[in-house]
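Shown here: the complex without one of its protein chains, the others still in place.
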Amino acid sequence: MSDAIIKTEHLRFAYAAEGGLSPVVLDGVDLEIEEGSFVAVLGHNGSGKSTLAKHMNAILLPTGGKVYVDGMDTCEDADLLDIRRTVGMVFQNPDNQIVANVVEEDVAFAPENLGVPPAEIRKRVDDALAMVGMSEYAAHAPHLLSGGQKQRIAIAGVIAMRPRCVVLDEPTAMLDPIGRDEVLKTIRLLNREYGMTVVLITHHMDEAAQADRLVVMAKGKVIADGSPRQVFQRVEELRAVGLTVPETVELCWELRREGLDVPLDAISDEECAQALYQILK
Amino acid sequence: MALKDITLGQYFPGNSILHRLDPRTKILLTVIYIVALFLAKQLAGYGILLLVLAAAIAVSRVKLKVILKGLKPILFIIIITGILNLFWTPGDILWQWGFLKLTVQGIWAAVFMVLRISMLIICTFLLTYTTSPILLTDGLENLLGPLKKLHVPVHELAMMMSIALRFIPTLIEETDKIMSAQKARGADFDTGNLLDKAKALIPLLVPLFISAFRRADELAIAMECRCYHGGEGRTRLRQLKYKTPDIVGIAGGLLLCAGVGVLGHFGL
C-alpha cells in the first residue's frame, strides 16, 4: 500500500529488564495509517497506546516486527532524520517540549536543526504560528502563556518542520476545558484545511469521537478499529477494557436495554436528541 | 515574598540605540572598555572613561537607581579594597596613627581603585541590562565560534545556557507549588535553628530534583523529535549582522582605548 504513511507489521515491544525482557507492552500490532486521515488511538493507561505512538517516529524501536514511515524502516539509522521530519510528535506536558524563552525562537528550533536557510525559517515560523492562531504571541515568553496556548506553540514547533503526519500523545491531558477545545480545534484544522495526517492518542471519548477512524487498544493489542460510530456501539466490550463511551451513546444503550429501539450511533448532542425525538413520535 | 517576584536575567527591555546594537558589538565594547580601565593611570584617563560610561547610561535610559542597586551586593568588597589602598600605599605621610599611615598617594590609589571596580561592574551590568539573555547567548556563541576548531563545545555550552534560562521560571513556579503542598501537610520552612531549616528543605528539594530530571528527560526526547542533532549544519532564524552603528561603535571603542592608553603612557 503506497498511501500508508505509517505502517506497523506484527509490531511487538517489551522494555529491557534485568534477566531478560519485562512483560510485553505491544503484542503484535498491525496498523496502517492512511495519508491525510485523522485517527484516534484510544486505550486506558497501560494499554500500550503511548508506546505505540513512540514507535511512529523511531523514539522506540520494535523488539519484534517492523514499523515503516513513508516506506522507511524505522530501524535504519541512516533514515532517522527523514523519519523524524516526516512524522512530528507532540507530547502531554507542553512545558517540557518548549526549548526557547521566546515563542518564535522556539518554533524556529526544528527548522534550525534541519539547516533551513534563515529567510525560509522566518516564513515557516510565521506560517506555523498562523496555523495554530498564535501569530500575535510571536515575541512573548512561553512561560506566561496558558496551558492551551503553550500546547499550540508546541504544535507550531512541530509543524514548522513541515511534517506529513503529526502524532499527538495525550496532548490535552493536562489542560482545562478551554485549553482542550483550543487544541482540538487546532488539530482538526491541521487535518481538514492543511491535509495533514493526524494520529491522536487519548483516553477521552469525546475527543476520539471527532476522528475519522478509531483504534482501540488493550493489553498491547488492537481490539477494535473502525469509525467512531461503529466502535462506540460496542459499549460492553469497551467497558470491559476500562473505557467508557460518550454519555449520549451510553444513554441510548441504557434505553435499548429497556427494550426501546434506539440507534447506538448518535454521538453528538443533536443526533442523540433527534434519535430520542423519533422514538416519541 | 513570593518567589515569583524575583526578576530574572536582569534584562530591561527597551528600544534605545544601546538595546539595538548587535550583541557581539556590546560584548566586544565591554571587553574593550575593561581593557581601557586597566590602561588608565591618572585623572584624565579615568575622567574620560567616567564620562563615556555616564553617556552610555544616559543613552540606555536604564534608571541610575537600578544601576546603583546592582552595586549593593559587592559594596563590601569595594569598601575593603578602598581601605586597603588608602592605608597601605607607601608615600608622603599626611597622618599616622599606629601602623595606619594615610598618604597622598594612598588617597589617589583608593579613589582610582574604587572607581575602577565600580565602573567595571557597572559596564558589565549595562551589557546584561540592555541585551536579552537569548541574544547574549547567541552573541557569545558567535564570538567564541573560532574556539570550536580547538574542540571547545561552544554550541553545546550556549544551548545549555539558553535551556537553563528557559527553565528558571518553570522551576521557580514549581518550587512555589511544592512548598505550598508540603506546608499543607504541616511542613515548617521558617522556624527552628539552621539544622532544622536544612532538614525542612528535604521535602522540597527531593521532589524538585526528581521533577527536574523528569523534565530533562522529556525535553531531550522532544528535542530529538524536532531533529536536534548537535550544532553541526544548524542554521539560525535570527542572523547576527554588524550594521553601521556597530562598526562606528567598535571603532570608537578602540580609539577610546588607544587614547586612554596613550594618556596613561604620558602619566596623565
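Going by the order they are written in, the chains are A and B; count residues from 1 in each one.
Definition applied: a contact is a pair of C-beta atoms (placed from the backbone, for glycine too) under 8 Å apart; a residue touches a chain by one contact, two chains touch by 3 or more.
One rule holds in what follows: contacts and distances are computed from a predicted model.
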Self-check item: Chain not displayed: protein name in its UniProt record ("Energy-coupling factor transporter ATP-binding protein EcfA2", "Transport permease protein", "ATP synthase subunit a" or "Glucose-1-phosphate adenylyltransferase subunit GlgD")
Solution: "Energy-coupling factor transporter ATP-binding protein EcfA2"
Exercise. Based on the whole complex, identify which of A:Pro62, A:Gly147, A:Pro163 or A:Gly220 touches the chain you can't see.
Key: A:Gly147
Quiz prompt | Candidate in contact with the missing chain, chosen from B:Lys41, B:Lys183 or B:Arg236 | solution = B:Lys183
Quiz item: Mind pulling the subunit A residues that touch the left-out chain?
Solution: 44-46, 92, 146-147, 170, 173-174, 176-179, 203, 206, 242-244, 246-248, 250-251, 254-255, 258, 260, 269-270, 272-274, 276-277, 279-280
Quiz item: Residues on subunit B that touch the omitted chain in the whole complex?
Solution: 5, 174, 177-178, 180-188, 202-203, 206-207, 210-211
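Throughout what follows, only the chains that are shown with their structure count from here on.
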Quiz prompt | Centroid spacing, where centroids are CA-atom means, of subunit A and subunit B in whole angstrom | solution = 44
Quiz item: Tell me, which parts of subunit B touch subunit A in their complex?
Solution: 132-134, 162-163, 165-166, 169-170, 173, 214-215, 218-219, 221-229, 233-239
Quiz item: Can you name the residues of subunit A that touch subunit B in the complex?
Solution: 57, 59, 81, 84-85, 88-89, 91, 93, 95-102, 104-105, 108-118, 121-122, 125, 141-143, 154, 157-158, 161
